[in-house]
Structures are given as C-alpha cells and as structure tokens.
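Just one protein chain is left out here, and the rest sit where they should.
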Amino acid sequence: MEKPHGLERMIFFSDAVIAIMLTLLALELPVPEGDTATALWESLSEHGAAYLAFGISFAVIAATWVAHHMLFTHVHRADPPLITLNLLALLAYVLVPWASKTLAESTGGAGVALYSAVMAFLGLSMLLVLRHVRRAGLLGPETPAAVIGGIRAWTVTTMLMFALTIPAAFFFGRPVMFVWPVVYLGLRLAAVLYTRQGRRATVEKHVEKHVE
Amino acid sequence: MEKPHGLERMIFFSDAVIAIMLTLLALELPVPEGDTATALWESLSEHGAAYLAFGISFAVIAATWVAHHMLFTHVHRADPPLITLNLLALLAYVLVPWASKTLAESTGGAGVALYSAVMAFLGLSMLLVLRHVRRAGLLGPETPAAVIGGIRAWTVTTMLMFALTIPAAFFFGRPVMFVWPVVYLGLRLAAVLYTRQGRRATVEKHVEKHVE
Amino acid sequence: MEKPHGLERMIFFSDAVIAIMLTLLALELPVPEGDTATALWESLSEHGAAYLAFGISFAVIAATWVAHHMLFTHVHRADPPLITLNLLALLAYVLVPWASKTLAESTGGAGVALYSAVMAFLGLSMLLVLRHVRRAGLLGPETPAAVIGGIRAWTVTTMLMFALTIPAAFFFGRPVMFVWPVVYLGLRLAAVLYTRQGRRATVEKHVEKHVE
Partner (left out) sequence: MEKPHGLERMIFFSDAVIAIMLTLLALELPVPEGDTATALWESLSEHGAAYLAFGISFAVIAATWVAHHMLFTHVHRADPPLITLNLLALLAYVLVPWASKTLAESTGGAGVALYSAVMAFLGLSMLLVLRHVRRAGLLGPETPAAVIGGIRAWTVTTMLMFALTIPAAFFFGRPVMFVWPVVYLGLRLAAVLYTRQGRRATVEKHVEKHVE
C-alpha cells in the first residue's frame, strides 16, 4: 500500500494548500468589542453573518477534505491528467476565503450567488477528479464500490445544492444561505449512512472470501 | 511502528494547520516605533497586552502541540470518528489568532472571556480525541499508561483553568489574564513530573519483562 | 526509488513554500459588491485586472510546479549547490504575490514590467536548477531525455516571453499582459506534446530492452 513518490507529493501539496486555506478563513474574522458580557454578545451578533459564513465554509471544506482523504486512500498511482484536475480543484479551494469574505460583506444576494458559484465549482472539480481516477484505472483493486459511490453521491448533491442557490440568491436574497446548513446536515447524515453501508459491504466481501 | 497512510495524512494535516496558525499569531503584532532606546521601550510597553497575548498563545499552543505529538506517537490507526474529532480540534486551533487579537484589542473583560472560551473549547476537543483513542482501542499495545494519564491531567487542568476565567473575566476584568502564566507554569511543572514518572514506569516495566 | 532524507526535506520545503504562496495569491483579491446580478457583474468587471492577474499567476505557478514535480521525480540525490539554487527559485516564488499585486494595482506599464521581471527571474532560477542536476549527475540513470528536454523547452520559452515583455511594457503599456495567456496556451500545448513524445520514447526504450 506504499504510494509512489509523485502521488505522495501531489497529496501532500493538496493538503498543504487546504490547511493554509482553512487557517486563513479564520484570520479575517471581525474582532468583537465590549467590556461586559451583554456588549460582547451584541458585538458578536452584529457580525453574525461573518461568523456564520466562516462556520459554513469550515464545515464544507472539512467534509470535502474528508472525501478527498477517503478517495486518495484508494488511489494507487497518479498520471498527468490527475495532476491537472487536482490543480483545478486547488484553484477552487484557494478561492474559498475570498468567496467567504464576499459572502460576509455583501448585504444582498450577490454575495450568496458568488459563494455558491465557487462552491459549485469546487464540487465540479472533485467530480472530474473522481471520474478520472475511475476511468483511468488509478484506484487499487480492493477499493470498495460503496465508498466511491458514497463520495460521489455526497459530491453530486453538494454541488447541485450550491448550483441551485446561484439563481435563488437573486430571487430570495441573502436568507437563501440558511438553506445550506439544513441541507448540509441532511447530506452529512446520508454520507455517514452510505459510508457505513460501504464498510459493511467490504466486511461481507472479506468474510465471503475467507469462507470460500 | 510504521503508521498507516490515512493516519499519517491526518497527523500531517493537523501539523500544517497548527504551524500556519502559530506563524500567523506573530504576523499582526503591533510594530513599535521610536528612534531611541527609551522611545522604543515605551512603544513596546504601550502595546504590552498584545505581546503578552502572543506569548501566552504561543506557550499554550506549543504545549498543546507537544501533548498532541506525544499522544499520536502511540496512536496506531485512525477511524472516521477520530478524523471528525480531530477536525473539531483544528476548528479550535484556527480560532486562536482571532481570539488572541480580540484579547489584545479589547480593553475590558470581554476579550479575556472570549479568549478563555476558545482555549477551553480547544481543551475540550483534545479531551474528546483522547477519550476516543482509548475507548476505540486505537492506541498501540505498548503505550505507557502514565504518559496518557499525564496528557489527560494536563489537558483537564488547562481546560478547567480557562473555563473558570470565563465568568471571572466579567467580575475582575482584564487582570484575570495574569492568572494564566502563573497557573500555566505550575501545570507545566506538573506535566514534566508526570511524564518523567511515566517514562520511569515504562523503563521499570521493560526491566521486569527482561528479568522474568 | 526511495529518496534520501535531505532531498525529501528540500522537496517538502519547496512544496510548502509554493502551496502557501499559491493560497496567498487569492487572499487579497478585491471583494465585489452589489445586490443584483448586474451590479455584481459590474463590480467584478471593474476589478477585472486583479482577477486576470490572479488567473495568470495561478496558471504559471501551477505549470511551473508541475515542471518542478516532473523534474524532481527523476532527481536521486541533493548536493549543497542544488539546495542553494533551489532557495534562489524559492526567492522568486515568494515574490510572486507581491508582483501579482503590483500588476493588479499599477495602471501603467510599470506593473507589467515588474511582474515580467519576477517571472523571468523564476524561469532563470529553474533553468539553473535544471542545468545543475544534469551537470552534477543528480538525475537517476533511467531518466527519459525527452522529459528533461520538454521541461527545459517549456522553461526557456516562458522565461524568454517574460523577458521580452519587460521592455515591451514601457512601449505598449498594460495591454502587453494579454499576450501572456495567448502565448501560454501555445506553450502548454507544446509542453503536452513534448511530454507525450518523451513518454512514448521511454516506452519504446523499455520495449527495445525487453526485446533484446
């Protein structure tokens, strides 16, 4: 299960970019003011949108990183198109702090639309990576199909959710962003169930193999 | 003692986040002014709270990283809940520069309360990681109990200290922050003693084993 | 193909610097404003130069990283001059966000000239690395000549393009920057063709060897 050097370096490079981006997300959070508990609470509420945007971004990126992590556990080698597609995903990742800042500062629906566009682009790039590793046979022979299916289901639904909130943002304005946490928790639950099923399937396969 | 790829990548990702956060802590330190030694000293004193906040944050994060480092030396594999709990700890880590900036800029007790809350949350997430690795059997068979006990004792006391300064900050205001270095040095001493005891216990166990 | 520790650490250090730089590129992108799709679009257009500068920098750095990646797959050991030359390349890399910001903010040709100078310096430092690894025999014995030739051809042409736009920027002003994407896409195509040829050559060599 030792990975070749080129693949290791690509995974490392991606992790470094994602780690930096995740840390930068919190860097420009507004500093609350106030000398009493009430004043502090009011100051925190006032910048509520910025904290919510940070929370959503952290959760989406963390979940996407976990999916990336699960996928690349099963990738056994890299080829030039995988490196290019992965760089496309990194382009989407590095735009997240900027999209997050726009979401926090824009008062109308435009910030929500731009944020949705960046997140939908991230989902799309992950799907292209996923499709390529399957078609080009870069996955190991023992990769459980249910895990890959679960990652794809999660990525497709996240991408669709953000793609749909692009036009919705211009109709319903900023409140559309409250749809994300709700849908996201549902998706997360579904992802957990899918993954669990995948793991069970793997165990059954192992058992069958040993019984034969 | 070779670690599986998924665990390696999780440790690497955590280290990258902590390293970036530690470096960003110092980035926004106020630039002192003055053409003479006296003027420079006065300017440094004026921003004293910011430098003290940086010093405390650096010391707490460095000690927490050492605890993380010692714990993960003995963790032999990762499972999905460990990855989720570790991401929770990373959420706490990335909030530290923001909490540190709030501590430096807020003149009343509110900054101290917010900083304490983030640090208590970091301690809590580390405790959840610690509890999970023990319950789920992710530790190696030769893990010395005293080392794990020492890490837990240090984390619990740090967390309690910060939890107690949340309400205290509103009563006594900003001077509460001077309690931290004092308690911290005591804890550090206790941690060193605990670890030493743990190492001695391991040595004795090894000796017993070889004598038998 | 296991690399020695010193070489691994140098590659890791370079990747960390490039990953941070790539993430910082997007950090200072202007935040667009506007409550409607039209207003958002206008705001995005207004800052068009900054987004274009980011896009070009991301593409050039990504391609340079791929070249670095391909080259170091074949480097088998490091010596002190390689470490020094690689640090020179890192100096060029860390200047890119600054050059990119200058390109976005300067309204005349001077920003284009400075950006071109940094990029030409990056190309030059990569050529010095390339020349050294060949002359000092740091490449593995099975390195395909066509791959190294392709990397060199790409680096030389990119460097020449940026070197030529330094004086051109003062004559023709800012529009010179639109030359880059056009030339770049041509070079990229050439690089792909070169690499493909290199890989075919390697395959043929392998086949020949096995036939003999």
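The letters A, B and C name the chains in turn, as written, and every chain counts its residues from 1.
Here, a contact is a pair of C-beta atoms (placed from the backbone, for glycine too) under 8 Å apart; a residue touches a chain by one contact, two chains touch by 3 or more.
None of these values were measured; they are calculated from a predicted model.
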_Given C:Val17, C:Leu40, C:Ile61 or C:Val176, the one touching the chain that is not displayed_ = C:Val17
*From the list C:Leu29, C:Ala50, C:Leu95 or C:Met161, which touches the chain that is not on show?*
C:Leu95
*Quickly run down the residues of chain C that touch the omitted chain.*
4-6, 9-10, 12-13, 16-17, 20-21, 24, 80, 83-84, 87, 90-91, 94-95, 97-98, 101-102, 105-110, 113-114, 170, 173
_I need the residue numbers on chain B that touch the omitted chain, in ascending order._
1, 3, 11-12, 15-16, 18-20, 22-27, 29, 31-37, 39-40, 43, 58, 62, 65-66, 69, 72-73, 195
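What we mean here is this: only the chains that are shown with their structure count from here on.
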*What is the distance, in whole Å, between the centres of chain A and chain B, each centre taken as the mean of its C-alpha atoms?*
27
*For chain B paired with chain C, centre-to-centre distance based on mean C-alpha positions, whole Å*: 38
_Shared-contact residues (touching 2 or more other chains) in chain C_ = 16, 20
